[in-house]
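And now, chain A:
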Amino acid sequence: MKSDSPHIALFIPCYVDQFYPKVGIASLELLEKLGCKVTFPSGQTCCGQPLANAGYERDTIGTTRHFIELFKPFDYVVAPSGSCVLHIKEHSPQIPGLENEQAELHHKVYELTEFITDVLKVEKLEGKFPHRVGFHASCHGQRGLRLASSSELNQTPFNKARKLLENLEGLEWVELSRTDECCGFGGTFAVTEEALSVRMGKDRLEDHLSHKTEILTGGDMSCIMHLQGIATRNNQTLKFLHIAEILNEAIS
Partner candidate 1 sequence: MSSRENILSAIRGVSIAPKSLPEIPDFRLSGELVETFTQSILGNKGEVLTKVEFDNWLPNAKFSKIISLSSHFQNESTISLPEDPHELEDLGLAILDGQFGVAENGAIWLEDSNLGLRALPFITEHLVIVLNRKNLVETMHQGYNLIGNAESGFGLFIAGPSKTADIEQSLVIGAHGAKSLRVVLV
Partner candidate 2 sequence: MSHPENATEFLKDQAKAKWHDETLWFVRDKRDRISKTIPEWEQLREIASQIKDNVLANLGSYLEDFERNAQKNGIKVHWAANGEEHNQLVLDILQKQNCTAIVKSKSILTEECHLNPFLEKHGVEVVDTDLGERIVQFLNQPPSHIVLPAIHLKKGEISDLFHEKLHTEKGNEDPSYLTNAARIHLREKFLKAKVAITGVNFGIAETGEFVVCTNEGNADMGVHLADVHIACMGIEKILPRRKDLGVFLRLLARSATGQPVTNYNSHFRSPSPGKEMHIILVDNGRTAQLAREKFKNSLKCIRCGACMNTCPIYRRSGGFSYGSTVPGPIGSILSPGLDMKKHSTLPFASTLCGSCSDVCPVKINIHEQLYEWRQEITKTHGEFGKGLSMKLANGIFKSPLAYKISGNLMRSALKALPDSLIYHPLNTWGKNRNLPETPKESFQQWYQKNRS
């Protein structure tokens, strides 16, 4: 590792920290394998998204100030979550006195796969992952960060996660009937609109199961937690991994 290489801060979303430490470990190890100098700054908290999406953006000023100050010394901030990154870029409230730092943060914060493709400029990952993988495109990554082309738009198709996955030896990419429909997690929506949320999740799972997905992956553990919760309840035999876990395992 070069000492003058950019210093990357790993931002681990709160629920990943608590429920999916393996995803945090995989993200860290993956970036290290790709030659990055990575630090996990201690004292991280939630980005404030659950509150803001519930209509209380104004109550996240403290959280946001803390976030900006914590990550200020780093060249990049990388998170294994499109949703949290979108929140930081678009929905964190303006913090008086930290305007410059906040603007800087918006430019240096990246979702993991886009950091690998757009900043590290990785064209092709060498590795092996002999499984049928179904990709769940999380909406905030998909239509918020534009990590992949949207089925609604007339544009040249692209998908940053797919670009990283499909070169892996043995990996079979599952084509879904609805490539980018929402899974119904939606933060507090999962609880306030429970019936709809579960129905949407079941429909996504059916799409994967009918196309013989073996491992369901994605860039946001929140969606996967929701889908996995439904699948487990209904004894559906699907495996769930964050894309960082697949990439980290494949290139080891």
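How were these picked? Simply put, all candidates are chains of the complex that A comes from, given by their letters.
Brief remarks follow.
Following the convention adopted for this analysis, a residue touches a chain if its C-beta (ideal position, glycine included) is under 8 Å from a C-beta of that chain, and two chains touch if they have at least 3 such contacts; residues count from 1.
What you are looking at is a predicted structure, and each value in this text was computed from that prediction instead of being measured.
Applying the touch definition to chain A and the options 1 or 2 in this complex singles out candidate 2. Considering their complex, residues 12, 14, 16-25, 28, 40, 42-46, 48, 50-60, 62-63, 66, 91, 139-140, 142-144, 150-155, 178, 180-182, 184-196, 198-201, 203, 225-226, 228-230, 232-233 of chain A touch candidate 2.
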